[in-house]
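Pasting in a structure now, in structure tokens, and then I'll have a few things to ask.
The complex appears here minus one protein chain, its other protein chains still in place.
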Amino acid sequence: MRRTVALGLLTALGAAPWVPMGGMRQYVLHVLIQILIWSLIGTAWSLMGRFGLVSLGHGAFLGVGAYTTTLLWNFWGLPPWIGCLAAVAFAVLLAVAIGYPCFRFRVVGHYFALATLALGEVIRLLIIAERSWTGGSLGLTLRPAGPASSLIALQFRDKRVFYFGVLTLWLLGLAVWTRVDRGVARPALEAIGEDETAAASVGIPVTRCKLGITVLSAALTAVGGVAYAQYISYVNPETLAGIDVSLRIVFAAVLGGMFSLLGPTVGSALTISLAELLRVAFGLRLIGMAETIYGLLLILFIIFLPAGICGGAGRAFERRGPRPAAATATRRS
Amino acid sequence: MLSLDAVRAGYGEFTALWDVSLRVEAGEAVAVVGPNGAGKTTLMRVVSGLVPPRAGTVTFEGELLNGRPAHEVVARGVAHVPEGRRIFPGLSVSDNLKMGAFLPRARAAHAESLGRVYGLFPVLAERRRQRAGTLSGGEQQMLAIGRALMSRPRLVLLDEPSLGLAPVMVLRLFDLIRRVRAEGYTILVVEQNVRQVLKLVDRAYLLEVGRIRAHGPAQALGEQDFVRRAYLGL
Partner (left out) sequence: MIGPIFLVEAAVNGVLLGGVLALLALGLNLIFGVVDIIWIAYVDLVMLGMYAVYFLVTAAGWPVWLAGLGGIGLVALLGVLVHLLIIAPILDTAPLNQLLATGGLLFFLQSLATFLWTTDHRSLRLALPVLEVGGLFVSLARLIAFAVALVALLGLYLFLTRTYMGTAMRAVAQDREAMTLMGASPARVYLVTSAIGGAMAGLASPLLLIQYSVHPHFGAQFGPLTFMICVLGGLGDMIGAFVASFIMSEIISLGGVLLSTEMGYVIAFAVFIVLIFARPGGILIRRE
């Protein structure tokens, strides 16, 4: 049953570019491409989120990914195929730089979330500060390549090429997710998420496991960033780094259900479609009204649908028992 | 004064108390004894309102307490000294006691209550400015009891007061509880230290695996064979 549905979905997606849409094709493809890219990023985030590693700074990896390929191409003509490797490498380095000390020194929960938030902001501010070569708040446009080198430069006039490219990447992300879901590391990571000390006491290499999943998540996010940069051809620190985009990523993943395979995809599809719908409905008339309603809906969603649309391990959303008394040793007054 | 009738209570899927009935008359000191995990703490939490009963009634001075939140139960004159003391570690001794008098009627009588508590527990007066987290176990227990008295209750619930205390301290503590009782408070105490507590109270109930297994005058209960064998090591 599931396999048939999956196959059907894949066929539908594969055939999408040829479905008659009467002039709307470019727009629909545009939206679909964005959905696929953000689904990839959301799936990458959920690799950490589902195990209790809530990152509010994935914008850091996204921004690093997008800016690395763009800068390498713009300044040195390095094809994004290779630039992508560099992008992933930098994102991984960043992940280790923040992950290793955090995990080694048991920075968890709220503290970890805020540390990642700080990281996202650091990247955003660095991009703005170094405006002489990053373009600062004005952003950077991808240097256009001639039609002959469009494959090398990963810049295509035909949206359909991008479409199949991101579709492949999205499927890759899902494959990685499935590997993790079925792999040997999963029970270890879940144990760590439940009770780190207990996990350590039975011999689970806590730091190594957490670092591993963080690196994987960062790498995939960076790939998403590269895809974004190549498609949109323009990068900007506000849209790719910082708290705003990081929160959106988390929202989409949680809304769709961060414990399930297609949860982040459903969440991204919904949030992006919703944003587009509101934008079309309000157009240029009431600027900001679309976003306002969007924010309101997000709040309502979180209050009334805490486990997301695709549900999943609902258990993880229950408070674990009554709040502990005199909880942490760090609380003082 | 206090009566529980056929109370059933638990946490989630787990039922900790089955069909528990007991009474405490004004002026009495009553104990509930039993092994670990019998449900003694749950019993206290049901009375003080921290855990709502799933069946049965809890009545205090004729008024139904069922399902009332804890802060309302305190206002009606029932003070709960929780298991593990649960004093506020970052606040001073005097601030802890001040919190005990949070209720409006208790605030009005703050000075008088404080005098009474310091009279009962002079060591608290000595350490009034000290941070409560730095007190010894026995001193913390005294503080917890004193804090409960600050709310000017008529019934005092004591949950495992001897837990974690050295034997010498336990004797002192029970002496102090006797003095508290002498001041006119009605006491319901839950304890694992059966021997000591039976010397303190008028009547006792034996709670095992969530059910009352026996009850009666303290001395008589202590002389029953199975109690002696299981709990008094005889």
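All chains are identified by letter, namely A and B, in their written order; residue positions are counted from 1 within each chain.
The working rule: contacts are C-beta pairs under 8 Å (C-beta built on N, C-alpha and C of every residue); 3 or more make two chains touch, one makes a residue touch a chain.
Just so you know, these numbers come straight off a predicted model, no measurement behind them.
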Sole contact to the chain not displayed, among B:34, B:56 or B:82: B:82
Touch with the omitted chain, as defined above, among A:37, A:54, A:92 or A:235: A:54
Given A:146, A:203 or A:288, the one touching the chain that is not displayed: A:288
Identified contact with the non-displayed chain, of A:29, A:44, A:84 or A:119: A:119
Subunit B residues that touch the omitted chain in the full complex: 48, 50, 69-71, 74-75, 79-80, 82, 86-91, 95, 98-100, 102-103, 106-107, 133-134, 147-148, 151
Interface with the undisplayed chain - residues on subunit A: 49, 54, 56, 98, 101-102, 104-107, 109-111, 113-115, 117-119, 121-122, 125-126, 128-129, 242-244, 247, 250-251, 254, 286-292, 294-296, 298-299, 301-303, 306, 316-319, 322-323, 325-326, 328-333
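Here is the rule we go by: only the chains that are shown with their structure count from here on.
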Whole-Å separation of chain centres (CA-atom averages), subunit A against subunit B: 53
